[in-house]
Structures are given as C-alpha cells and as structure tokens.
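Sharing a structure here in structure tokens format.
A single protein chain has been omitted from the complex, and every remaining protein chain is retained in its original position.
And then chain A:
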Amino acid sequence: MAFITANWNPLGEAFYRKIELYEMGWSLRDGLKDCLVAAAPYGGPIALLRQPQRPSSSARPQLEIYSSSGTNMASFPWKSGPVRQLGWTVCDDLLCIQEDGTVLIYDLFGAFKRHFSMGNEVVQNQMLEAKVFHSPYGTGVAIVTGASRFTLATNIDDLKLRRLPEVPGLQGAPSCWAVLTQDRQTKVLLANGADLYILDNTSCTPVTPPGLSPQACSIVNMAVSFSYKYLALFTDSGHLWMGSANLKDKLSEVDTKVRTPPKQMVWCRRPKSQQPSVVIMWDRLLLVAGECTDTIQYTLDEESVCVAELDGVRIVGGSRHELLQEVPSACQDIFKIASMAPGALLLEAHKEYDKSSQKADEYLREIKEQSVLGEAVRQCVEAAGYEHEPETQKTLLRAASFGKCFLSNYPPEPFVSMCRDLKVLNAVRDYTVGIPLTHTQYKQMTVQVLIDRLVYRKLYPLAIEICRYLKTPEYQGVSRVLKHWACCAFCQTGVNFLDDMGPIMSGENQTLHSTVRTSYQRSMVTYLKNEMNRGDFFMTLRNQPVALSLYRQFCKHQEQDTLKDLFNQDDDHQELGNFYVKASYKEKKLEARLSLLQSAVDEYNKAKNEFAAKATEEEMKLLRFQRRLDEEKGEALLGLSLQETLHALLTSNFHKQAEQLYRDFRVPDKRYWWLKLTALAEKDDWEEMEKFAKSKKSPIGYLPFVEVCVKQHNKYEAKKYVSKVTPEQKVKAHLAIGDLEGAAEAAIDRRSEGEISTVLSRCSPTTDRALLERLNRARSTASKK
C-alpha cells in the first residue's frame, strides 16, 4: 500500500503510471526484433510474423498468434505471398495484408477463413503501406499503392473498395498518414513533406494545422486518438503538435528535443482526462508529452510495440507487457500523498479500524462532519475499479463497505456491481486467459462482447461460468455459449460426441477430448439434444459424412426419433420409408402397424420407389386379409409371409381363400403350383392332388409331382404321374421311383448317351446284368451316330 504511488510520474497537474500486466509467457529468442506485430485493442490477441533467421528463398516466415499474456494459440509457417501488414478485426480475426493487395483472414487459432483483394491496381503497382482501422461501421483497411494512390474499404465484411483521388505532387509513399473518421465519413490525412492533405471520396484538400511551429520542414509522424477526436503531428524539428483532428484547435506544442523520426506514436488519454498526452517511442526511449511542457521519459530496454487503448497505452515487449495510463482522478484523490479527500480519509479510517485503533472514529467523524461519507464511499468504489492488483481492490472495497455501515440510505447497486465486475475482470485478466481489460474498457465493450471474445477463444467453461455468475439471461448467455461450443465441436473438428475415429482426426481429437470432457460436457449434450435447433444441428452434420454416419449409429441405438428427424431434414424419403417399416415390426397392435406402413408407403412414393411402395401396400393388404381370416376361422396367420400364408391355408383346407390370395396378389402360377403340390403332399391328400394335377396343364410339369410323392415315400402315387412327365424328364422320373427298367427304356428310346450313362451308373453289376448289357449296347449305337 505504501508503494502505491511509487510508479506514479507527474505530468502537469496529473500523474501517469506504468504498471506491469504480465511477464510474457512466450519465449522469443530475439524479442520482437524483425517481427511484424499486430496487437488488438481491448486486451486482444497478438500476432507476430517472424522473418526467418537467414533470409533465403526456401525459408518461410513463421506466423504466430498469442494471447496478451504470451500464451501460444497458433503457429504455422507462412506459405502465402509477402505480408506488409497485420491487423485484427473487431471479431478477433487476423488480417494479413500482402504486397499484392490480397487480404487473408484467419481466425484466432490460425485457421484460414477467407480472403479478398484490395483491387486490381494493387496487383500491378504493389502495395507500399497498409493500415487497419476500426470505425462504427466495422473493421476497415486502407492502403497506398506504388502509384501513390489510396484505396479504402470501410467494412471488410461488406466489401466496397473506394479509390481516393490523386494527391498532387505525391510520389511514392507519403511521409506519414492516418485514417480518420469524421462526420460519418472515412478520410485519409497524409503528409507530404511539410504539406498536409485531407483526402476524402471526392477531393484532396490541403490543410494547415493552426500554430504549427515554422521551423519544421517535414511532418514525419502522426497519430490519431482512439476516438478520432485528436491529432498529433511530429516534425523533423523535434516538435510535437497536438490539436483537434478537425485541425481547428491547437492544444499545445512541445519541443521534444529529439530529432530522429519516432518509431511509433500513439495518444494516451482516458475519458475525463485532465492531461491527455502522446506517447512517442524511439529505439530506446519512451516519451510521454502532455499539454504542459513537461515530459516523462522512460528508457526502453527491449524492442516494444505500443497499443492504443481507450484509457491508456499498452506496451508489449519481448519479456513484459505493461499498461501506461493517466492515473484516474479517483485514485489520485485517494492515494496522493497527504490527500485529505473523503475517500482517502475513509481508507485511513478503515485501516485504523482494522488495527482496532480509536483513530478510526476520529477519521470517520471528520468525514461525517463534512457530510461527505457518501462521496467517500463512492470514491473508494470507483478507485477499486481502476486498480489492477486484487489486493488494492479488496482494500478499497472493504473501506467502502466499512463506510457504508454508517450510511442509512446509500444505494447498494454501485458497490455490488463493482464487486461483480471486478470478479469477472480478475478472472479474464488471469494469466491463463490473458485478456488484460480495464474496468473502463470492460464497460465500453459490454459483457456480451466479452462473452463473444471468450467464445472465439474456445474458453467455453469460463464463458458459461461468467454468464451464470452475472445471471445473464439464458438466450444471451449460457445457451449462446453452448451453441457455439457445440458448433465448434461439430464443424471445426468434424467430430461429434461419438468420436472415436483415430485415423481421421487424431490430432484435433486430443484437444477436443480434453475440452469436451469437462464437467460441462453433459450440459452440452443435453443442450444439443433438447435445445439447439435441430435443423441447424443437422445441417451442420450434413457436411460431415463421417460424423453423420456415427451420429446415425448412435441414434439407431439410442434415439429412434432423432433418426427420423435426421432423415426428414435430409429429405431422405427412402430411409424414412425403411424407418417406418422397421418401426412397424416393433408395433404389436395391428392398427398402429398399418398406419406405420401407410407412412412408409407415402415416403416410398416420395422417394419414387414404386416397387417398395407397392410391396408395402401389398403387405398391408395381406395383414388385413390375415386378420379377417384369423377372426373368422381362428387361424393364426398374422405376420406370416405371403407364401407361408398360402401354405397354411392350403394345409388347413381353405382352398377357396388360398385361391383368392393367389389371384389378388398375382402369385406366379409356378409358385402357386409348387406350393399347393407340397402342401397337399405334406398332408397326404392324394385325392386332391390327383384332382389338382388334372385341373389344368401343370406350369411346372409333372416331374415335381413324382418327386414330391417320392419324398413323402409314396411310390404308388408317384407312379401315377410318371406317364405325364415330358420325354426329356422321363428318365429322371423313372429313376426317382426306382424303376430302372423304365428309366432304361426311356433312355434307350431317346438314344441319349448321357442319359444312358446316368442309368448305367445306377445299375448294380450283380442284380441288373441283363439290363446292363442292353444299356451298354444301346450306348455304343448311340455313340456311333
């Protein structure tokens, strides 16, 4: 506590402080040397494009993405063209602007998203410089080409390229330039030597900053404030001019006494700034210059980059990440040495109270006498928000809470919400998350956006925890996160929660497994099933055949209904039909079964599968027929196949009904004859069989009659049909009833060598000697022919 002002530096009436946010977790061998760096505002990610150690044609630069604390999020060799500029969009996407004007967009994890071009002119003339800027319209890109022409895109998500008018006398790149947003128009401010121009859609207007010191021959650097309201110019004479961005008012001019052109120059302001300043960076020097003539100088011991924020400047170096800001007035009031501000007294009172000293009462009395206790509490609460160290925050909040006890009607909201905000902020500032947001930035950015950022970083559990803690409405909070989470799990890795596929995506698998297997997994699955729009979910799945087939497998075992929805979504009528047919078998009640089959018929019709539709219709017809017969005759036919039904009917002597089925279902004659024949044989109804044989000419011939009788061991009946068998089958028929003589006769008649041999093979040399001889003779004559 005693040292809280140790890092404060006075600048005019105000103080500036530089606090360390992180010790960087990255290990960069040469720090930020030879790197193209882009760090997003609001504590966003940092992208580095590192040039290879030895520049050769084969060595490729390495693109790396880190969190603000230096945790690696992606790293891959850059295989595209030479990059001139990196930048971040408001949605945490990385823009890589190439020399040829192509802009490639990657996500936080280095996955390529899309690309666009800054126009054809760039392709011919190459790009000299580019800037990425943010405006209420989104993220924009501005470039200047080799032909000294500017091209602007105000919003990269709704790409409209604007080529700005020519700048008279400009050759090559301007000495410095910046993008401004004024009057809802995006303009370019550029300096060519000592001349300053404003370029808008239609014109190029020369402008003069009021009161710029005349020694300057050239403007070498310029900076526009975070809000586009202020402008700073740095001249070759070492003068810093500060004024409004519309160039109407001058704030001040400071002689820095450094004449080398600075490496970087940014505004350092905060809302309700007492002493806005500009931070100028050279190789080893960081200089803060305000309206007053004072400056603060810091030595830089490493290559660094300044990032302008809403309420300060972040300085990212190879080993440290710091925040430079004007000390907010609430903090000044409380911590300034010998301050008698109400907040300072309250803090002191609480300190004494902790020590159980009666001085606490004295201090309190003093505050109460001035009746500024309310003000004291307010100051402590506000100051807590500006402090980075949780310990300091706690001290201030405890003091506020202490003071509140002596107030009867102090509204509790500011205190409670500050506690909540700080809890959230401390969580995201944590090293592992690495989003060093200040309270001011957080309020500006809103919780929704913070949640989005966490989601982009795939920090789902934290995002959910925060939503729950802040009691964000479900649809804005938890549900939204879960949906993102689910989509991420499905889209990006192609794995669903059934993933087991090693060879296909073993790499991502690991990360996903570890992510998914947190305690939130169950809620994700439940959410997926119950809350996420099925349609979206299925559409996502659709592009992932492997995941889809796995999901189908899963549904088959677990959730039949989901399967149906899935087919529905795909308009897969064939599978839907199959689904209903399958479901019909599980259904015991006939009516329900029929209605399922009817659904199947409808689906098959939609699938233009007439065959299946007809077959299913027939099945329905058959089921109805079976039920009628079961009811009338007490048979148990339901569920049998057509053939089995016919067979059952024939064996139970329901010839009329069988006949009807045969006609209704257009059973092929051959089948029907076979069926009836075997049925009759099975119940030894030889009389009926004879009648049947005579009813009309058999479509299957008469050999089956013989065979069926033999099978039933009735040679007597079999013989009756032998004579009706066609000549070609005579031999077979005779053999079937064991009539060798007859077979021999038939074979010899037909003079067929093959048939004679068949009969011969059945003769035994002992008993059928005469026959053998006859056959042998016949064979030799047959073979002679």
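The working rule: a residue touches a chain if its C-beta (ideal position, glycine included) is under 8 Å from a C-beta of that chain, and two chains touch if they have at least 3 such contacts; residues count from 1.
What we mean here is this: contacts and distances are computed from a predicted model.
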item	value
Undepicted complex member, UniProt protein name, chosen from "T-complex protein 1 subunit delta", "Sesquipedalian", "SNX7 protein" or "VPS33B late endosome and lysosome associated"	"VPS33B late endosome and lysosome associated"
Touching the absent chain when the full complex is considered, from A:Q574, A:T651 or A:Q712	A:Q574
Contact partner of the left-out chain, one of A:G211, A:P668 or A:G738	A:P668
Identified contact with the non-displayed chain, of A:F112, A:Y469, A:Y585 or A:Y716	A:Y585
Missing-chain contacts mapped onto chain A	497-504, 506, 513, 521-522, 525, 545-546, 549-550, 552-554, 557-558, 574, 578, 581-582, 585-586, 611-612, 615-616, 618-619, 622, 640-644, 665, 667-668, 670-671, 674-675, 678
